[in-house]
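A single protein chain has been omitted; all remaining protein chains appear in their positions.
Right, chain A next:
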Amino acid sequence: MKSLNVDKHVKFLVKAATTRGFEWEMTEYLRMSGIYWSLTALDLLGQLDQLPREDMISYVFSCLSENGGFSPAPNHYPTIIYTLSAIQVLVILEATDKLGEKKLKVIEFVKSLQNSDGSFIGSPDDDKEETDTRFSFCAIATLKLLNSLDEIDTSKTVDHIKACQNFDGAFGVRVGSESHAGQVFCCVGTLALLEKLETIDQELLGWWLADRQLPCGGLNGRPMKKEDVCYSWWALSSLVMIKKSAWIDHKKLAEFILSAADDEIGGIADRPGDIPDPFHTLFGIAGLSLLQYNNSLDLEIVSKTSDIKLKPIDPILCLPSYLLRKI
């Protein structure tokens, strides 16, 4: 099995986060999430200090709107997705206290997005039917990180998630939508945070998730789709949350993730031979961390800095576990 080359990946992540070129411009619409991906990956590799902390914190606050929501970049409109990413960044940088009274506005923003059936829309001006279980997760995770889960009607939230469970045991975007591993992560994560996992059929779900593993070892997102490194997170962490990660072959998955790493410039791609990016780099490393700490995978780590260890990651919130002890 290949080893994880920390230095190369750190170099790739730092370069992606600091180069002000074409890629930077074209990803402005998701920048807050991009920062979260880069910081989490760097922190897992023990290299958080490679990016300027104060600049990141200023950036986050420059994206805070009057209504308490965060936008991906200044002058864009706020949404629940980038609100979660912003809070996650503040948690990683241990700067949530800088919110001060604005924390209440953030909570109000999140609450304002919930419908009467427990589902969530993404931003205040959206039509009520434009719901997505990703938004449910973003809302609940944001409140959890702000220690404010009691501010919301959690039983309706759970009802809506349950209504999204399909014949195959997995979950989709809305009630009636086809099952998809990304949405599964969001639904299972929401239930895990609300401690309501026992309300769904975990056996059937485990089967569907285990089914994601292909002969090459990689995981796909739905039946008959291609393998993709990011599902090493969405599907694997879901299996960990329902305590069925033994249902897939760990070594083969790890080998797949490592084979998608770019030996030349560092970073991890969606599959071997493709161009790497921070998104897949994070989820590949996060997947390896889960495999290492949850499933005792023997991962070889290579770095010029002696004794670098991969940090354990929280399967629900996708943040290094040590941070959550401080919340």
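As a convention for this text, contacts are C-beta pairs under 8 Å (C-beta built on N, C-alpha and C of every residue); 3 or more make two chains touch, one makes a residue touch a chain; residues count from 1.
To be clear about the criterion, contacts and distances are computed from a predicted model.
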Checklist line | The complex's invisible chain, by UniProt name, from "Cullin family profile domain-containing protein", "Histidine-containing phosphotransfer protein", "Isobutyryl-CoA dehydrogenase, mitochondrial" or "Geranylgeranyl transferase type-2 subunit alpha" | finding: "Geranylgeranyl transferase type-2 subunit alpha"
Notebook entry, point to check: Thinking of the whole complex, not just what is shown, which of A:106, A:248, A:261 or A:299 touches the missing chain?
Noted result: A:248
Notebook entry, point to check: Touching the left-out chain: which of A:94, A:178 or A:195?
Noted result: A:178
Note to self: Using the touch definition from the top, which of A:7, A:151 or A:168 touches the missing chain?
What the structure shows: A:168
Next item on the list: May I ask you to list the residues on chain A that touch the chain which is not drawn?
Entry: 21-22, 25-26, 28-29, 75-77, 79, 123, 125-127, 129-130, 166-168, 172-174, 176-180, 201, 203-204, 206-208, 210-215, 222-225, 228, 246-249, 262, 269-270, 273-275, 277, 279-280
